[in-house]
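Here's the structure we're looking at; comments come further down.
Note that one protein chain of the assembly has been removed; the remaining protein chains are unaltered in position.
Here the chain labels run A and B in written order, and each chain numbers its own residues starting at 1.
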Amino acid sequence: MHGGSEQLRRPASEKTPGKGDGAYTLGPMQAGPVCCDPQPLIQVDNLSLRYGAKTALDNVTLDIYRGCITALIGPSGCGKTSFLSSINRLTDLIPGCRTTGRIRVDGCDIHESACDVQALRQRIGMVFQKPTPFPVSISRNIELPLHERGIKRRADTAAIIEQVLRDVGLWDEVRDRLHASALSLSGGQQQRLCIARALALNPQILLMDEPCSALDPIASGIVEDLIGQLRGRYTIVIVTHNLAQARRIANYAAFFWVGGHAGRLVEFGHCRQIFESPAHELTAAYVNGVRG
Amino acid sequence: MAETVPVKSAGIHRDRFAQLTIYIAAFMVCAAFVWILSDIVRGGVAHLSWSFLVDAPRDAGRAGGIGPILVSTVLVLLVALTAALPLGWMTAALLAEYVSADSTFGSAVRYSLQVLAGVPSIVFGLFGNAFFSIYLGMGFSILSGGLTLACMLLPILVSTGEAGLRAVPDAYRLSAAALGMSRKTTLFHLLLPAAAPSLAAGLLLGIGRAVAETAALLFTSGYVDRMPGSLLDSGRTLAIHIFDLSMNVSGGDASAHASALVLITALLLINIAAMRLTAGWQRRKIVPE
Partner (left out) sequence: MLWLLCGAAGIAAALVLLILLFLSAESWPALRHISIGRFLNDPSWNPGESMYKLTPMLSGTLYAAGGALLLAIPLGIASALFIAYYASPRGAGIYRHLIELLAGIPSVVYGFWGLTTLVPLINQLHPPGASLLAGILVLTLMILPTIALTAHASLLSVPPDYLRGAAALGISRWGMIRGVALPAAKTGIAAGIILAAGRAIGETMAVLMVTGNVVQHAASLFDPIRTLAANIALEMPYAMGDHRAALFVSGLTLMLLVMMLWSVAAQLGRNRDG
């Protein structure tokens, strides 16, 4: 039954064992180079973003590499979240918000009229700081976006629901109460449900906006492990204030800072390099200040 | 402590006096409420029986019951809701989800609904008579009365619906958009269900308002107290029945009392249900935080 459902979703699944300690039944790692041969998946050129008269982001140019985890770090209010939401054009929903510059996802300019924003968002999953399960049942939370995408057959949706709940390690905890309200879950469970909901659309990219900061330390640890497990299968961009966490899970780090009343990108590089031999003195001060 | 008393005593006396006045005012309001209710109950309960509820009125309402009148009341209400609900909730959805709070169209709609909410019911009666009864040729009928009521209910349905939708946290909208769900799906599968208690409370308030209405129906649905055969027949609602018995029929007081008791009981139940819904809804909003 379980095997069958996996087959349904990922027929290419050769019996490759999941990465890590085996706590989660993750699918196989995506084939190809992981991070040593960086291939840009998201290319951001000269992105500026304004809320009314206030500039939140100023001229950011940054490549996000396929299959890697990129952490966005920096103090509050330096535009990390704005950067994240402009990748899936969630900024369109904020009144008075204007972006300039170019963002290409897999080579396509997302601001071009040929780009269907709904399809774009289906390819890019997003997880918010506060868990935001819909006030409906656990299974319905995952079904809603699937229906939207045209996956309506009961057997298909059931298989995907089981698969993604297994992926986030929630299946054994909720298998008996899939029809209970999602609001009855604990904070950590809710956040994992939100991740599962994003995974159900089988996205290429996952955007995570401080996914652990509203959770208690234990739940936070579980979610962090989970994110580590997702490396390779998805391209992940994560905003975090927890530098230790960024160090543990990220391949790349981008350091943002507020300069001249607007957020700017100060430095981007391998996680190790950012933390151990930062090129910019602001980065060094931030990384050391928090560490020391 | 003793030395502070002289300094404060004037303030304390004023404080006591204000408190006393406010308690007396509150007591008077309560007393008036109890007085009205007890008068209606005392006058009506003796005359009330099952046969009063189902029989047809005889002798201009002095004897017999209110069966056909209850039927007309329900029919008028159904016509009003059928017309007003889709219109009201669609407008609410537009105002809350599709236009920004300060757009010209949105504020024009909101302003005219505000005006509509303030229009006296007798003016609705005049309009209904001129437009539905005469211009559209519906005559004195349940249909024309129901449509007139629908105009009156629109503002309530829109404002409660809009408030309910706006109370749904924005996080739901953002997550739904991030999942690539269209606005239509989001609205129907997520936002409207989440706002359902408030929609239901608005519905109940609207029903209460409709059942209580008299002046708007006087020259639209008419006075005829026979069992209506179709929606184009004239039908007398309960509120008009009370009015007619007490003003135009001498010796109709007992029936009027009993009818008033029926009306007021129905309205109290509807209003209490609406309060329960809003209270429960506010509680539920707080809990998941």
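In the analysis below, contacts are C-beta pairs under 8 Å (C-beta built on N, C-alpha and C of every residue); 3 or more make two chains touch, one makes a residue touch a chain.
Note that the coordinates shown come from a computational prediction; the quantities given were computed from them, not determined experimentally.
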_Displayed chains contacting the withheld chain_ = B
_Residue in contact with the excluded chain [from B:I40, B:L81 or B:L149]_ = B:I40
*Using the touch definition up top, pick the residue from B:S49, B:T82, B:Q114 or B:S250 that touches the left-out chain.*
B:Q114
*asked:* One chain is left out of this view; which of B:S72, B:N129 or B:S198 touches it in the full complex?
replied: B:N129
*Residues of chain B in contact with the chain that isn't shown?*
8, 11-12, 14-15, 17-19, 21-23, 25-26, 28-30, 32-33, 35-36, 39-40, 43, 86-88, 90-91, 93-95, 98, 105, 108-109, 111-127, 129-131, 135, 151, 154, 158, 183-184, 208, 211-215, 218-219, 239-240, 242-243, 246-247, 253, 256-257, 260, 263-264, 267-268, 270-272, 275
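Everything that follows uses one rule, which is that only the chains that are shown with their structure count from here on.
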_Approximate Å spacing (C-alpha centroids) for the pair chain A, chain B_ = 48
_Sites on chain B touched by chain A in the complex_ = 100, 169, 171-182, 185, 189-190, 193-194, 288
*Which residues, counting only chain A, touch chain B once they are in their complex?*
88, 90, 93, 95, 118-126, 128, 130, 132, 134-136, 144-145, 147-149, 183, 194, 197-198, 201, 207
